[in-house]
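Only a single protein chain was left out; the remaining protein chains are all shown in position.
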Amino acid sequence: MEAKTISANPQASGTPRILEREPLVLHQRSYSWITNRICGIVENKQPLYWWFLFVPSVLLTGLMAFCFTYLISTGVGVWGQKQPVAWAWDITNFVFWIGIGHAGTLISAILFLTRQKWRTSVNRAAEAMTIFAVMCAGLFPAFHVGRVWMVWFLAPIPNANAIWQNFKSPLLWDVFAVSTYFSVSLVFWYLGLVPDLATLRDRCKPGLRKLLYGMFALGWRGANRHWSHYETAYMLLAALSTPLVLSVHSVVSFDFATSVVPGWHTTIFPPYFVAGAIFGGFAMVLTLMIPVSKIYGLGDLITPKHIDNMAKIILLTGTIVGYAYSMEFFVAYYSANAFELQTFQLRGLYGPSTWAYYFMFGFNVFAPQLFWYRPFRHNLWVVMFVCMCVNAGMWFERYVIIATTLERHLTPGSWRTYEATWVDKYTFLGTFGFFMMLFLLFLRFLPVIAIGEVKGVLPQSNPHHEDHGNEGIQEEDLMNYPDRHVPRDAAAA
Amino acid sequence: MKRQWIHPQQPETGKRYWRSTAELESRAEFLDRLGVEFPAGDSLTTEEAENSRRHFLKLMGASAGLMGLAACRRPLAHILPYTQHVEWVIPGKPLLYASVMPSPQGAVPLVVTTHEGRPTHLAGNPLHPLGGGLSSFAQASILDLYDPERSQQPLAAGKPVSWAQAQETLTALMDAAKKNQGGSVGILIDEQPSPTQGRLLAELNRSLPSSRLFTYQAIGSGGQRRGESAAFGIGNRGFLRLSKAKRILSLDCDFLGLDPVAGEPIKAFTAQRAQDKPQADMNRLYCLENRYTLTGGMADHRKPLPSSLIPAAAALVAEQLGISAGSALAAEAPASLKEWLAPAVRDLIDHKGNAVVLLGSRHSAQAHALVCAINHALGALGNCLEVLAADPAPVAGSAADLQQALGSGQIQTLICLGSANPLHDAPAALASALSQPSVKLVHLGLLPNATARSAALHLPAAHYLEAWDDVRAADGTYSVVQPMIQPLYSGISANELLLALIGRKKLGAPADAAQDPAYQAVRDTFATVAGSLDEVRWNHTLRDGFLKDSAWKTGSTSLQANWTDALKGAPALKAPTNKAMEVVLVPDSGAYDGRYINNAWLQETPDPITKQAWDNAAWVGSVTFRALGLKNGQMIKVTTGDRSLTLPALEAPGHVQNSITIPLGYGQQQLGFVGSDSDGKGRGFNGYALRADAEQYVIAGAKVEVLSESYALAITQDQATMEGRAMIREGTLETFNRQPDFAVKTGMDSHIPQNISFYKGQVGRKSAENPDGFDYEKKHQWGMAIDLSKCLGCTACVVACQSENNIPVVGKDQVIKGRLMQWIRMDRYFATHQWGEQKAKSDDVNIDPTAEQLENAEMVNQPVACQQCESAPCETVCPVNATVHTDDGLNAMAYNRCIGTRYCANNCPYTARRFNWFDYNKRPLDELYWGPLSTPEKTGVRESLQLQKNPNVTVRMRGVIEKCTYCVQRLEGAKIKQKQSQRDSKNFRVPTDSVKTACQEACPAEAIAFGDLADEHSNINKVKASPRNYELLKYIGTRPRTSYLARLRNPNKEMPGAEAIAAWSAHQI
Amino acid sequence: MSTLKRVHGYLAQFDSAAALYHAAEQVRDAGYQRWDVHRPFPIHGMDDAMGNPKSILPKLVFVGGITGTCVAFTLQTLTQTNFWSSIGLGFLQTLAETYPTVVQAKPTDIWTLPAFFPVMFELTILFSAFTTLFGLLGLMGLPRLNHPLFASQQFGKFSDDGFFVCIEARDPKFSQEETKSLLEKAGGKNIELVQDEL
Partner (left out) sequence: MGNFFPRWTNWLPLKLAVAAGFVVFGVSLAVPYYFTPKYTRVGYQPSQPVPFSHQIHAGQLGLDCRYCHSFVEASGHANVPTNQTCINCHGPGKGNIKSNSPKLAKVIAAAETGKPIEWVKIHKAPDYVYFNHSAHLNRGISCQSCHGRIDQMEVVHHAEPQSMGWCLDCHRNPEKNLRPLEQVTNLKYDPAQLDRSAFYQNLLGKGIAPAEIAQSIDPSRSAANLADLVSLAEGRYGKQVTQLEVGSQLKKHWQVQPPENCTACHR
C-alpha cells in the first residue's frame, strides 16, 4: 500500500527508504486546494505572460490566413514546388503537426490502459494540444491541392456522374484516418472535461459563464450512475484510441511506403513514423507544460517525476528513430537495388540537401542522448533545450523524407533542387501562431489539468485509506493567490 | 415538375466573342466549347468570318456573346448557324490543305489542319518527294501567324499610318524613282527569291532599268554558293542523296540540325542507323566541329576542332586524295588531326561513290571549292551527291556592294523584301550606312523590329499561311503556297509589295479574292513553270502541295577546268590559343537568325544541346570554362577587334578549347514579352555585334574578360549525366552482332526479381491463364516505341506536341523554377567511358567527370513523355479517380475530375506529369504572382492565340495535372471515323497505322513508331520485335506501353579511341 | 409565487471517500433501491458497495463498431469492385450508380480487399467512438440541466470535496424517520431534506 509509506512530513521520517515512491502530488495537497489552484487559473485575471504570448500568436494567425488566401487566389505556384518536387513544405508541415498530435491521445489512452497514474496531471493539456495540432495539420492537405473548391470530390457522396473516390489511394485513407482521429480525440477530450466543467459551473456566479459551463457540463451530478458508466466509457475510448493512434501515423506513412519512389518505398516506415510521432509529441508536451507549470505555479501537480518520465520516453523513442535511420541505410545497401542505394547516398552524403539530413540526425538522435544522465532529466533548462532540438529535428526528418527524396527522383534528367518561397515559410510560421492561440485560449477558459482525475490519485481518495482527519495541509488563503504566483514560482525553478 | 424558364434579356454588350468567354471560369474555355458542342463553324464570329479564307463565299456570322452572364439558374447560350452554307466546311470536322513553307533551304512541304477556317496545326506532307517530318521551326511557324505582337499596321518612321497613306508614300517614291530610271533605288532580297518574286523583280526592273538588286541574309551561305558555282559551274548545286551515302565526313556541317544541306530528308539518313538484325550494314558518320551539334551527337566518330581549322582539315583530306591545290591551308593542322583523319579518309576511299564530305554552309568559298573537288575525287558526284542545274538566282550585289553603294550615296531608297533585319544584324558599317538620314528604307516584315521601327516606311508582312506565293524545294520541285486564312492584320506579301510598286495592286484596297493580283501572279508563274495554265494540273498542284516532275535536271558531274582559281585568296589559318580565342557565330535553335525571336514555343523549347530556354549565352568548352574559373551564367566580355559583347557564359561539354560559340538572333528590343521580355530591353545578347563583315562567322583573335556579375539562365536540365542509371542504352554495331539483346541485359534489368502478387491484375494480353489481361480481340491496344538510334534530339516532337495539345507557355521565370509544361521532355546526357580522376567505369552518384572527359564525352538524347504504364503507379494514388486505366491501355487523365493533390506526379518514375501551378492560360506570364490583381487588359488568353487552340483538347485550368495521352483525341477520332464506316458490321478496328500521334507525325527522323499492338500487321509490332527493344526503368515493374530501342554506333576500329565508343553503357546499373 | 414543493429525498454529506464508501454499504444493506452517491472523483469498488450491475455500454459499442466495419466494407466494395454483382446483387451497384475503375492494374473483384482495410478500420473506430459518446449520455441520463439536487445549497461541494448520499423519496422503503436515522448512523452530516419547487 504505497500511500502508507508517505509520511506527513518527509523530515520527520528520517532517511528516505529506497523503495519509497515519489508522490504524484507534492506537499499532500487537499481536494479543495487542487480545485482552487486549477480553477483559479480560469477564474482569475491572466498573468502578463499570457498576453505577451497571445497577441503575437493572433497576429501570426492573421499572417497564416493571408498566406492561404494568397495561395488560393493565385495558385499553388506561390509555393516553391516544381517538377519533380511536387510536395515539399506543405506535406512536411502536415506530417510534422500530425506527429505532434500523437502524444495527447497516447498519454490519455495508452498510459491509462497501462495504469500510469502520473498521466493525470498532463493528459488534459496533452489532449488539447493534440486537437490543436491536428487542426493545424488538417489545413495543409486541405489547402495544398490545386483546386481547393473541388475538394469535396473526396467525400463519398452519391452523384449523377456515377463516379466515386478511389479507396485504394493512401491519400484517401489519410482523409479517413485523420478525420477519425480528430473526432475521436475530440470526444475523448470532451468526456474528460465534463466533470471539471461541472466543477467550474458550481463555482461561478449565475451569468453567461455559468450558462456555458452549465450547458457543456450537461448537468453532471457526480452520481455513481454517472461515474460508473463514465469510467467504462473512458476505458472504452482509451481502448479504441490506442490502436487508432498507432494506425493514424501508419496510414500517413503509407502515403510514402506504398509509392514506388526510392527512399519512400520502405516497409520500416509505419513503426518508424509512429515512434517519431510519439517522440515529437512528447517533446512538444514538455515544451508547453514546463512553462505552464512555472507560470501558473503547478509545481506540486507537474512534478520532476512527470518530467523525468517523459524525458525517458523521449530518450527511448529517439533511439528507436535513430535505429530506423541507420536501418534504412543498411537495407538500401543490402537490397542490391541501385536506385535505393543511390537515393540514400544522395540524401546523406552527396546530394544537394545533405544539410537537412545532418540537422535531422543531430537533433533527433544525438540531442536526446543527454537524457541518459539523471541530472539532465531534472534540469528544466536542459529538458527544454532537448525538446526544442527534437521539435526542430522532427520537422527536418519529414523534410528529408519528402523534399530531398523527390529532388533526386528516378530519372536524372528531371532532377532539380527545391527552394522554399516566403509564402511557404510564413504559412508554416502562421500555423504556429494558430496553434499557440488555441492553446492559450484553452488555458484561459478550461481547466488545464484534469481536476477529477488528479483527486482520484490522491492517497486520501482511496476508500480503504483509513487515516481520517488528515485532509492535507490547509494552504494559506487562496483569494489573493493570482497576483503573486508568477515571479516567485518562476524564480523557484 | 415543370418550370417556366424565363430568361432575362441578354445584356447587349458590344463585347467580342473571346472577351466574353475569357470572363468565364477558364474551364469554360470558349474553344473547348467549340470542339464540344457547336464548333466554330456553326457559330462563327465576325472576326473569324473575316479571317476565313473562304470570305468571298459571303459566309456571315454574328458576334453576339455565346454566353450571356445573366444570372439565371442556367446561363443562356446561343447557336449562330451560317446563313449561307460554306463549301467544304462540315461544322466540327477539320479541313486539311497541302501547302509549303518558304525557308532559307527551300520549300518545306506541309499539311495544314484548319478548323472552320482557323489553321491550328502543321504536319509534313508525305506525298512530296522531300516530304517527311518537320523541323521545330516549321512546326512552330504557325504560332507566328497568331503572334499578338506581330506588326499590325504600316509605320512611317515608327509612327503608325493608314494603308492609304502607305500607298501614297509608295507612289510618290516610285514617281521620284522613275525620273532617273530608278538609279537611286536598291532592292534587298534573300539569296533565294521565290519564282514569282523573281519574275516580278524582273518586271520591276523593266520599269526601273537602272535599279539595283542586293542580297543579304543575316545568316547567309554566299561562300558555299560561290564555291559550288566555281567548281560545278554557275547555278549548279549539289544535292545530297543521304540514302546512298554510306560514309559521311562532316566538316562543321550540322546537316541534321541547323545547317541543312540540299538533299534528301533526314529520314533517309536515320533509316540506315536502325539495325534490327545482326550482321547488318550501317552507314558511318565522322564529324569535326568546335561545339556539339545534333550531327555531332549522331556521329560515330567525333573530334572537337576549332572552326578556324576546318579548312585545314579539308586540305588534309584533299592531300590524302592527291589534290595538292589547297595544301597551303593544311599547314596549321595539328598532328592529332592528321592521325584522326588518316583512317577516316581511308574508310571514305574504301567506299568510293558512296562516301561524301560535307562542309558547313558558312565556310569560305575557297574551302567549299576544295570540298567539291574532294567529293569529285571520292566519286560522290552523280552518286550520293547529285549535281542539279538550278535556275540561276538573279544577279545581285553582296552586302559589301550595298554598303559601298549606300556610302557613295548612289542608293537613296532601299526596299527590303527579305527576311533580314539589317539594323539589328548587319555589320556596324552597313548598319550605319543604312541609318543615314539621306537613305529611305522601305521595309516589309512580320515583326516591328529595329529596321521596321526606323524605316521610312514599314509594311506589315503577311504570314505565309495568309498569302499566295510559290517556292521551289531543295531539289527544285515547284510548290504553291496557298493562304489558309485572310491576313489577320491585313499584311501583304513580298509579291504584293512588288505588284504595288509595279502598280498592279493598290494597298489598303479590299482585294476581291477571285481577281487578287498576287493570286494571278502566282498562276502566271505556274503557267511558265508547268508550261501552260492547265486548270487540272493547277488543282492537282494545290491538292498535292507540289507540281509533279518539276524538279531540276541533273547537271554535269565533272569539275570546272579552272576550279583551282577559286582557291586563290584563301585567308591564312591560325589555331586559337587561350590568348587569342576564336568566336564562332551560329544559328540558334530557337531564334534561327532572329526571325523566330517572337515565337513563344521556340523560345520555351530548350536548346537540344545546352538545354537553355528563352535566351542565348556564350558556350565555352569545359576545359576553358574551368580554366577561367567560370560559373554558369557568369558574365564575360568578349572582344574582337574594336567590337565587344558582354554576355553570360555557359559550360558546354564536347566544346573545343579556346573557342566560344555564340548563337545568333537575340538581343532584339521592344518586341513585347516574348521577343524582348516584359521590360522590352531585349532577350539574350546580340552576337551579330561581334562581326566585321556580313560573311564572317568565325572570328579569330578574340579576348575574353571574366566579369563578376551573373545572369539568370533558364536551364531545363540540371543533371548532365545518368549517374550510371541505364536510361539510355547504347552499343556498337559489333556488340550488337555479338549479342543482339544487349540492351535487355543491361544493368539491373538482367536480374529483376520475380514480381510476386497474390492477384493477377490487368496486365499483358488476356488469355486463359491471364483472364484479367487486356483484351486484344475486341479492343485496340495502343503502344509506342522510340528508336534512339534514329532520334536526333531535335525537339520537333516537343513543339508538335505543344501545338496539338494546347500546352501553355509558362515564361522564363517559371522555366527557371522548374515548371516547364511541355509534355515531352528531351533528356540530354553526356557519357564517357572513364569517369573522374579515378577513371571509374561507371558514373556513380559521387563521381564527376573531369573537364577533359567532358570535352570528349558522347552526347545522347532521349525523349521522355508519359510511358502509359500498364501498371501505372500514378493511378492508384489518386484519391478521386481522376486518372485511371482504359481498356485500350491508356493511362487516362480526366482534367475535370482532378483536384490537384500532385501525388501522381510524385509517384511517376518518369516525372512525366505536369502541374498547372498558375493560370498560365488566363493570367499574363509576367504577372503570374499578382493573382487576381493582374492587369485586366492583359488577363485572359490573347484573342489571336485562342484561334490557334485545338478544339478537340481541353484547355486546362490552374490546379490540375496534365500529361501525354498518346494524343487521345486523335485515337478517339480514328475510332469514331471507323464507326462511321463500320455501321452495322463487326469490323471495329481502325485501318492499320492510320492514326498517328503528333510527335510521330512531326519526327523528321521517323524515330517514333506508334500503333495498335492488337493489330498484328501494324508497324509498332515489327518495331517492338527488335532485339534492341527495352523498357525504361523496367526494374520498377510499371510495364510501360512506350519502349525504347537501344542506340547503335558504328565505330571504325582503326580510329583513335574507337574502343571507348559506347563503352560506358556496358557498366550501367 | 407558489410554495408548492415536492420532496426529492434525503441528502447527507460525508467526510471522506472512505466514509462515503462505508455509508454506501450500509444503505445498500438496508435494501434501498432509488438512491445514489455523489462525489468529485470516481471511487473504486463503489459499484459493489452500492450493489450496482456492470455497465452495458461495451455491448452497445461492439454493435456500433461492427456497423462501422460493414458500412466501410459495403461502401468500398460497392463503388470499387464487382463483388456485389458477382454475388447476384448487381442492382445495388446500379442503384448507387457506381463506376468501378482499374487503377494500376488492380483487380475489380474482391481480391482488392486488402486495399480497403485501412478505411474499414478507421470507420470501425469512428462508429465505436460515437456509439460510446451517445450511449454514455443515454445511460447517464444526461444532458439534464435541471435537477432537484441543485436546489440544495450544500450540494455544490460535490464537485469540489463533498461526498454525498442521496436517498430519493420515490424509494419504496423511504420514510422520513428511518431514512434519516440510517444516514445519521452511517455518519452523515448536515442531513437535509431536499425539496424542489414545482
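Quick notes on this structure:
Each chain carries a letter (A, B and C) given by its place in the written order, and its residues are counted from 1.
The definition used in the following text is that contacts are C-beta pairs under 8 Å (C-beta built on N, C-alpha and C of every residue); 3 or more make two chains touch, one makes a residue touch a chain.
No experiment lies behind these values; they were computed from the predicted model shown.
Within the full complex, the chain left out of the display is in contact with A, B, C.
When the whole complex is considered, the residue among B:969, B:997, B:1018 or B:1068 that touches the unshown chain is B:969. The chain omitted from view is touched by exactly one of B:952, B:997, B:1026 or B:1065, namely B:952. Seen from chain C, the chain kept out of the figure touches residues 94, 97, 99, 143-147, 150-153, 155-156, 196.
If you put the missing chain back, the residues of chain A touching it would be 158-163, 201-202, 206, 210-211, 214, 219. Chain B residues in contact with the hidden partner, per the touch definition given at the top, are 1-3, 5, 7, 27-29, 32-33, 35-39, 41-42, 58, 60-62, 64, 73-74, 76-85, 90-93, 778-779, 884, 886-888, 890, 892-897, 952-954, 965, 968-969, 971-972, 975-976, 979-980, 982-986, 988.
As a working rule, only the chains that are shown with their structure count from here on.
Chain geometry summary: the mean Cα position of chain A and that of chain C are 28 Å apart.
Distance between chain centres (mean CA atoms), chain B to chain C: 76 Å.
Within chain B, contacts with two or more other chains are made by residues 873, 876, 878, 881, 884. Across the assembly, chain C contributes 101, 103-104, 106, 112 as residues in contact with two or more other chains.
In the complex of the two chains, the chain B residues touching chain A come out as 717-719, 721-725, 727, 747-748, 814, 817-820, 825, 827-829, 844-846, 862, 864, 873, 876-881, 884, 897-903, 905-907, 909-911, 913-919, 928-932, 957-961, 1033, 1035-1036, 1038, 1069.
Contact residues of chain B toward chain C in the complex are 758-763, 772, 870-873, 875-876, 878, 881, 883-885, 1039.
The touching residues of chain C, when paired with chain A in their complex, are 15-21, 24, 36-47, 49-50, 52, 54-55, 57-58, 61, 75-76, 79-80, 96-99, 101, 103-104, 106, 112, 115-116, 118-119, 121-123, 125-126, 128-130, 132-133, 135-137, 139-147, 149-150, 156-161.
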